[in-house]
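Moving on to subunit A:
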Amino acid sequence: MRVRSIAWVAGAALAVTGLAACGEDSGSSDGSELVIGEVAELTGAAEAVGGPQHNAIKLAVDEINAAGGIRIGDKKVRIKLRTEDTKSDPTVGVTAVQKLLTKDGVHYLVGSLSGAVASAYLPVIKDRKDIIDIVVGAANPGLNENISVYRPRADAFQSVDAEVTLALETAGELGTDNIAVLSDKKLQSNAVAVPKIVDAIKAAGKTVVGPVDFEMGATQFSSQIAALKRAGNKVALFQGYGTDLMTFVKQARAQGYDGTVVAASGATADQVKQADVSADALKNVFDIGTAFPADLVALKLNAEAAQKFADAYEKEFGAPPGYTSASAYGGVHILAAALEKAGTTTDYAKVREALDDLTVADVPELAEKVVPQEGDRIFKDHQAYFSLVLRAWDGAAWTTVKAIG
Partner candidate 1 sequence: MTRFLPWAALVAGLGILGTGSPYLLTLAATSALAIMVAIALNVSMGLGGSVNLGVGVFYGCGAYGAALLNTKQGYSLGASLVVAVAIAVVVSLIVGPLLLRTRSLYFAISTLALNGIFVDIVASNDDLGGELGIPGITRPGPLPFFGEDGDPGSLRTMYLLICVALVAVLAVFAAIRGHRVGRTLEAIREDELLCQSLGYTTLGYRVFAFTVTAGLAAVAGVFYAFVIQYVNPGPFSFLTSSFQAFVIVAVGGAARTWGPILAGIVLVAGPSFLEFSATTNQYVYGGVLLAIVIFLPGGLAAGVDRLARGGAATTSSLRRTLARLKHTRESEGELS
Partner candidate 2 sequence: MSESLLTVESLVAGYHGSRVIDDVSFSVGPGEGLGVVGANGAGKSTLLRTISGLVAPASGRILLEGRDITRLSPDRIARAGVLHVPEGRRVFSGLTVHENLRTGTIAGAARAGSSADPYDAVLDLFPRLRERLNQQAQTMSGGEQQMLAIARALMGRPSVLLVDEPAMGLAPVVVKRVAEHLRTIREHWGVALVVAEQSANNVDGIVGGHQLLVDGRLREVDSGGSDRANLLAAYRAAGADVPTTARSGRALTDGKNE
């Protein structure tokens, strides 16, 4: 009696879910509205970076809609953003993408911060010629080799050369033979970038300390610092997020490590403040990365658009943009510009063509400095390249030391 009743409820629940779900496939919208799906890491491990990325996407969509929408031919099409949280979990991510594709009839995706999530949903979209996925977060290699994926965001390799060059220069000045590599082992991009860094250093005739691993969100860097000190190291490359860089620097200085640190972390002023790191400790710490709006303003590159974006973002969300915010913001505008140029939202081959041919001048909203490829194009093989800058902390803000490339 007992078992049966439960089973009935279970069976009935399943059946109802099934029936309810069968009738739900919604067609695409009536033409006055374009549904764009966002694959977002709003909770879980990648939440800290995923949040600001989501904010920037929302900001761009709001801007486009405030201007009436995307101009397709003689009509204006408003964007409806459908956001699905992946919980930073690949399994949930696959379900989320399927939901966007099926239930919301989405053909355009933006987002994807987590490399693992992107790798997991890739099989779902990779052979789909009717889908265009603008990846503005995940930096792991290979993603953009797929027909559906475009990446207007620096991949894992773009800062490698600059980092190694700076590290070698510094090592030369200090007359030291070894360079340490600290690597966040949880970052997928490091799995490919770090071996490349190590090879480059070795090729220049220096020895490598490490790679010394740490884990995202570590509170303790003692053993890493001790390893550096044991090796008599004077120059370290730091491959990880800004929050971890701050923790490392603060502890390293307190424990008597005074070497130069070259990082590609995208650290923000907020992170420095939250971690309570002194300006003294941040002496000889350099961060290399794609230019932030503030850098562009300082270097007078794309300054107007960058300033506009930074102001709008700060006004809307009460905080400065995060690590991938500018890429995310630019990504939505790139997609909109391509759609306008193609003059269609349903001929995907044409939209892809437009994306391939899109030039930097076509997207005045870009809040980053894209390095134009052949023919002033944004993408080369679906990948965009960015001007890098070298930043240092001046006691109140990260300031641009110089532009690279």
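The candidate set was assembled so that all candidates are chains of the complex that A comes from, given by their letters.
Basically, contacts are C-beta pairs under 8 Å (C-beta built on N, C-alpha and C of every residue); 3 or more make two chains touch, one makes a residue touch a chain; residues count from 1.
All values reported here derive from a predicted model rather than from experimental measurement.
**Q** Going by the C-beta definition already given, which one of 1 or 2 is in contact with subunit A within this complex?
**A** 1
**Q** Give every residue of subunit A touching candidate 1 within the complex, in rising order.
**A** Its residues touching candidate 1 are 1-15, 17-19, 21-22, 24-25, 40, 42-43, 45, 85, 87-92, 94-95, 98-99, 101-103, 115-116, 119-120, 122-123, 140, 185-188, 190-192, 213.
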